[in-house]
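Apart from one protein chain that is not included, each protein chain of the complex appears where it belongs.
Note that the chains are named A and B in the order they appear, and that numbering of residues resets to 1 at the start of each chain.
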Amino acid sequence: MADDPVLNATAAAVPADALVETVPPEVSPLRAFWSAFSENRGAVLGLAVVVFITLLAIFAPVLALHSPIEQFREHVLLPPVWAGGEWAFPFGTDAVGRDVLSRLIYGARISLGIGLSVMLVSVAVGIVLGLAAAFLRGIVEVVVMRVMDLVVAIPSLVLAILVVAVLGPSLTNTIVAVTVVYLPRYVRLVRAAAMAELSKEYVVAAQVAGVGRLRLMFVTVLPNCLAPLIVQAALGISDAILEAAALGFLGLGAQPPTPEWGAMLADSREFIRSAPWIVTLPGLAILVTVVAINLMGDGLRDALDPKLRRS
Amino acid sequence: MLVINTKVVIAAAMLTVLAAPAYAAKTLVYCSEGSPENFTPALNTTGTSFDAARPVYNQLVEFERGSTKVVPGLAESWTVSDDGKEITFKLRKGVKFHSGVNGFTPTRDFNADDVIFSFDRMWKDTNPYHKVTGGAYDYFNDMSMPDLLKSIDKVDDYTVKFTLTEPNSPMLANLAMDFATIQSKEYADMLLKKGTPEQFDQIPVGTGPFSFVNYQKDAVIRFKANPSYFLGKPALDNLVYAITPDATARYAKLKKGECQVMIAPNPADIAGMKTDPLVNLISQPGLNIGYLSFNTQKPPFDKKEVRQAFNMAIDKAAIIKDVYQGAGQAAINPIPPTIWSYNKDIKDYPFDPAKAKEMLAAAGVKTPLDIDLWWMPVQRPYNPNAKRVAEMMQSDLAKIGVNAKLVSYEWGEYRKRLQQGEHMTGQLGWTGDNGDPDNFFFLLGCAAARPGGQNLSKWCNKEFDDLITKAKTISDVAERTKLYEQAQVIVKEEAPWFTIAHSVVYEPTRKEVVDYKVSPLGRHEFYGVDLK
Partner (left out) sequence: MFRFFLRRVALTLPTFVALMFVTFVAVRLVPGDPIEARTGERGIAPERLAMLRHDLGLDQPVWQQFLHYANGILHGDFGVSIVTKTPILHEFAILFPATLELAFCGLIFAIVLGIPAGVIAAVKRGSIFDHSVMTVALAGYSMPIFWWGLLLIMFMSEYLGLTPVSGRMDLINYYFEPVTGFMLIDSLLSDQEGAFGAAVAHLILPSIVLGTIPLAVIARMTRSSMLEVLSEDYVRTARAKGLSPLRVVGLHALRNALIPVVTVIGLQTGTLLAGAVLTETIFAWPGVGKWLIESISRRDYPALQGGIMLISGIVILVNLIVDLLYVAINPRIRHGG
């Protein structure tokens, strides 16, 4: 949710040469990565949970017992089975009789969808702007980086709310707003990594050999900047999910009857005394998902970043 | 070092929870909802702002605490001329304005000059205060005072005469509303001389039971008892408003004794409050209505039968149960049953989806029918959760082959677009200002059906409009009642609205609070309240 200084700091602190020689040449890079990644039990656990939630999201129509928007008026505010509810509604029902479990499962689609969309868009835009700043320098760099400074200076939630207020509350606009908020991280990261690469011999060699600028940017330099970007992207998903949930909580995200987790929480807030499960469960869903993604992200970083792995 | 300090501090904090100091004064804390805009009611439109100024001020006539009955305030008595065009008020003598607030010491008692000044400020741009603090006198204008008033004259120091352009029976009730508050001319003059007129609206000086002490935005408003209040010193020594926007937190504070009275509980908490041994739960039917309006200018809602079918398709009882959670009663007529002239003989449409489906087909409506259904983004006194109501309606309508798309906008924008008639069906409601039936019926009149008017159904029925127009000019209550009862029959048959509910206002207080009364007008008043 907050700007992530750990990552920024680490990304900045890692000497650029460490990033290039991630992998010894003899072993296949994927296998080397996997052996490093699987050393970390937490990361594997995180990955397992993420895979599980992703499967839930993909197969939601098959797995969910009910439609997420169908209202069972006879079964309003039913407690979960372990608190004396019915097996037909394992996690109970909400204020208008919708099945909480089905809503949570469908909600996974939305939250993961938001996280992924924000990540993909920010990575794409971040790469273009970051590389442009690093390669073109001059006025382009100044403008891009000052704009990013500006975005960072405005309190992130206030900025997101402002963007949603301008565009109108909807799922798509939530994605736009969260992307705007998180874009500077990616731009700064790509630029810093690319600048470090630019002074390397292989780039100079390519330049001398007459490789075109676009090719140099995207084919020669970009692949060598990917490691920190992948780590940032993985962790960016979790931040995006949190930020979107906060917007949903303030009533500015997905519109009814969409089962977005943050909006479910906001809708059920008044029941915190009389029906605590409908407040607790969406919060837990957010927490578990975000923890899992962060665990996986930590594992990615350790695996892709030999300097930290060594310790 | 830092660690140790923190520990000490936390320990100290825990101790204070146990050992509250002996404090003899009676302090009542009221958990309110938000910050006031300022402390001059004439400038404001929200209940929050009115509540914040109310302890400080009086009006010429006032609503009796806990009812809509008009009783003497700063005026001891009044007489209405035979043609109904002149109201003469005899003012109370010996009423003192608060002394010592913002360096002001009154040199004279309250008199007719203060009355003239207070109304002139709203009415005449020659008044030096007319433009101060934005100068938007919404209520004064909304209640058509500039059209209704011909003149306000000082007959002598303790007599004021209001001359009207036409007889108007709701006028006295209007003058009991907050916007008609009487402020001190002497204080106004002093601040003008000092060059700080804007303080007039921020540091209030009035004649009321409590005088202003201090206000911190978004945190707290503090008042203390006015020992020379003309109805006697209040039982409370201090009155504090703790601004707490979240209803869950308000109840938690009430439970812990951080406040003793709270506004607007969560409907979901009411069942728990009823059994809470610390809490007295007082209720009163609210003077309001929440409704779903059908835009009669957009087909198929131009057909009466379609509107009736919709009335049968929506499960009102379920909405009352699941959204209002008991804090509401099903609405049958466009006015709440607590207002005189309510027609008890009218029966509501039954909930009958099968019949509704038939009627739609008979009216030539092809299903699936796509419509929009608007819900307001804010909680209102008459509707605790418009979003949930909309979700339930959407689900009910789906069963008769109607696909309702839910639509919402930011509150100001929402209301404006509804009033322009951009919706097909949309939720809104109304809270009564003064207890007069006309204050509700005009919502369905032809004058309000213009684009931008408050008649959201844009429904103009000649027969109905004649009845309510006639009723407004008559002062005989029995005669007016007859006309209004007839008007309600027409509304039910024509069904321009799906009337949802009249909310029941619940106000929890702690057991030690004595004689707190819930106002049907949604006011919160603390004169007359005591602590055990």
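Operating definition for what follows: a contact is a pair of C-beta atoms (placed from the backbone, for glycine too) under 8 Å apart; a residue touches a chain by one contact, two chains touch by 3 or more.
Quantities reported herein were computed from a predicted structural model and do not represent experimental measurements.
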Which residue of A:Ser156, A:Asn224 or A:Thr258 touches the chain not shown here: A:Ser156
Listed residues A:Leu47, A:Leu216 or A:Ala246, member touching the removed chain: A:Ala246
Per the touch definition above, residue among B:Glu37, B:Asp372 or B:Glu485 touching the missing chain: B:Glu37
Chain A, residues in touch with the chain not shown (by the definition above): 1-6, 8-10, 13, 146-147, 149-150, 153-158, 161-162, 165-166, 168, 238, 242, 245-246, 249-250, 262, 265, 269, 272-273, 276, 279-280, 283, 286-287, 290-291, 294-295, 298, 308, 310-311
Contact set of chain B toward the excluded chain (per top definition): 2-3, 6, 9-10, 12-17, 19-21, 23, 27, 29, 35, 37-38, 45-46, 131, 133-136, 138, 141-142, 198, 201-202, 214, 216-220, 222, 238, 240, 242-246, 248-249, 252-253, 255-259, 380, 409-413, 415-416, 419, 428-431, 452-454
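The criterion applied here is as follows: only the chains that are shown with their structure count from here on.
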Geometric centre distance via CA averages, chain B-chain A, whole Å: 45
Residues of chain A defined as touching chain B within the complex: 69-71, 73, 76, 95-97, 165, 168-169, 251, 255-257, 267, 269-275
Complex contact set, residues of chain B against chain A: 247-248, 251, 266-269, 271-272, 315, 318, 321-323, 375, 377, 387-388, 390-392, 394-395, 406, 408-410
